[in-house]
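Up next is chain A:
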Amino acid sequence: MSNLLSLTTFLPVLGVLLLLFIPKDSKGTLRNVTFATTVVTFLVSLPIMFGFQTNAEFQFVENVPWIAAGPFKMRYFIGIDGISLWLVMLTTFIMPIAVLSTYTAVEEKVKEYMILLLLLETGMLGAFISLDMFLFYIFWEVMLIPMYFMIGIWGGKNRIYAAVKFFIYTMVGSLLMLVALMYLYFKGLEAGFTNFGLLQFFNLNLPLSTQTWLFLAFALAFAIKVPMFPLHTWLPDAHTEAPTAGSVILAAILLKMGTYGYVRFAIPLFPEAAHKFAPLIATLAVIGIIYAALVAMVQEDVKKLVAYSSVAHLGFVMLGVFAFNVEGITGGMLQMINHGISTGALFLIVGFIYERRHTRLITDFGGLSKQMPVFATIFMIVTFSSIGLPGTNGFVGEFLVLIGAFESQLRWWTVIASSGVILSAVYMLWVFQRVMFGELDNPKNQKLADLNAREISIMVPLIIMIFVMGIYPKPFIDTMEPAIKKLVSQVRTTRMSARSDSLPAIPAGHPGMPAAPASAPLPEGHAPSAVNPHHPQ
Partner candidate 1 sequence: MENLNGYLIISAILFSIGTVGVLVRKNAIVIFMCIEMMLNAVNLTFVALSRHLGNLDGQVFVFFIMTVAAAEAAVGLALMIAFYNNKESIDVDDMNLMKW
Partner candidate 2 sequence: MEALSFQQALQQSILSANLIPILPEILLSVLAMVLLLVNVFAPAGQKSYLNYISFFGIVVTGILVAVGWGGHIESFSGSVVLDNFATFFKLIFLVSAGLAILIADQYMEREGCNHGELYPLILFTVVGMMLMASGTDLMTIFLGLEVMSVSLYVLAGFNRGSIKSNEAGLKYFLLGAFSTGFLLYGMALIYGATGTTRIAKIAVQVGQMSLPSANIMLLAGMLLMLTGFAFKVAAAPFHMWTPDVYEGAPTPITAFMSAGPKAAGFAAALRIFLVALPTMQVEWSQVFWVLAVLTMTVGNITALRQDNIKRMLAYSSIAHAGYALVGFAAGNPTGTAGILFYMLSYSFMNIGAFAIIILVGKKGESNGTVQDFAGFGVKHPVLAVAMSIFLFSLAGMPPTAGFIGKFYLFSGAVQKGYIWLAIIGVLNSAASVYYYLRVMVYMYMKDSTEEFDWMQLTVPMALCVAIAVAGSLIPGIVPSFILQFAQQAVRLI
């Protein structure tokens, strides 16, 4: 089973080949085949999860030559560690759900739709497992194409604008990253590297000035994908126009590409620059949290509201990641998965009522709880998970992010960010109340059918995950921890030798690892005035 990863990644393509031979009118078969493919992919990916040893090494590695010409050597070099493992699992887990959700949602051009879905899955999986930077870039770009068509063909009335905006917006960022990639590669050649393999570049010690430019190029590409505050406007459009499955995948997985990019590439490759820009990025993240929450609060379209809410959530992820300590990054990673599950579920929920009423305006609803109790229950659970109620997945990630960031030099950012938990409660509960509570006055709503078996079976796995990850997150955290510790120590060591800014040394014998020290006493000026450790006792 040495090539388990490749198998998982390219199974969907096999599914596509299968679909090609199915006549386009037999929609049922098309759907079932696609669903089967995704399910099989998930099943195949399970051994990866169970076979994963809890250590910092990359596992299930495959490394074969691919391109070799002129100065360049690209390899088909893939593998996963604790960080990518869960994102891979998330992908294979969400896809069947997304497919299942399209059974009634998509009626025309089913064949094309299904093919695109599968291609998209391959693209995403590939991006998560690539350890060759060139390979990663290929997958990273390839993902755009199916998503573009999904938004553009099956989207709402403003779909073309949204699709093109999505495509070009992302393209600009990633192309600049491409240039940075080339530059980095040639730096590597000078250092004696011979190929695009990611890991060796972690040891490449670049001067801060170089790091700065390269980091900016990478950061921009990823920031657009995340999306971070000033670069987020493509997201609401894309989400509101995309069909349900599209939104689910976009929110649940595609956005993680950005944050994953930071964790896997931008930070370990350019640690000093990352530290230099941490305050800036944290600021943007915090602005994003508050800003998106406030904007979400006043949305009239449920889907748009959810879209903005995910901007806020990913702000938390970024904050945690840039805390540069184990708690923060672990929280960030968890939050990525949580967001995948909760927000994915939210989009599905929006999809349900949209299919029934063909409107997403909050004002068109109200009092649905009476008519659709099951739906109400599920919606409520997901809502509270998204709010981050203890006992649900949302809390664990959010809490770790905040405590990690609070330990790091980002204390004051954290304080502001924490107020996001209030705002998130405000907008989520408000929309929940306006949709589900109150009189069932709108006659159109009075004969709405409650969720059917298929829809419930879509939601159940998500609900289960919500509670599992909320009540017993240990396995997730434990598997990530070694990889994250490694990452942190990489960052730490390089920045100990950093010429530029100064963070405090590690307090000896800290029970954590080099990680938590980001928490240690602050550089002056950061320290809250209240803290005076030398009070007479």
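A word on the picks: all candidates are chains of the complex that A comes from, given by their letters.
Operating definition for what follows: a contact is a pair of C-beta atoms (placed from the backbone, for glycine too) under 8 Å apart; a residue touches a chain by one contact, two chains touch by 3 or more; residues count from 1.
In this text, all values refer to a predicted model and were calculated from it rather than measured experimentally.
Here chain A appears alone, and the candidate among 1 or 2 that touches it in the complex is 2.
Per the touch definition, chain A reaches candidate 2 in the complex via residues 66-72, 137-138, 141-142, 144-145, 148-149, 152-153, 159-160, 163-164, 167-168, 171-172, 175-176, 178-179, 182-183, 185-186.
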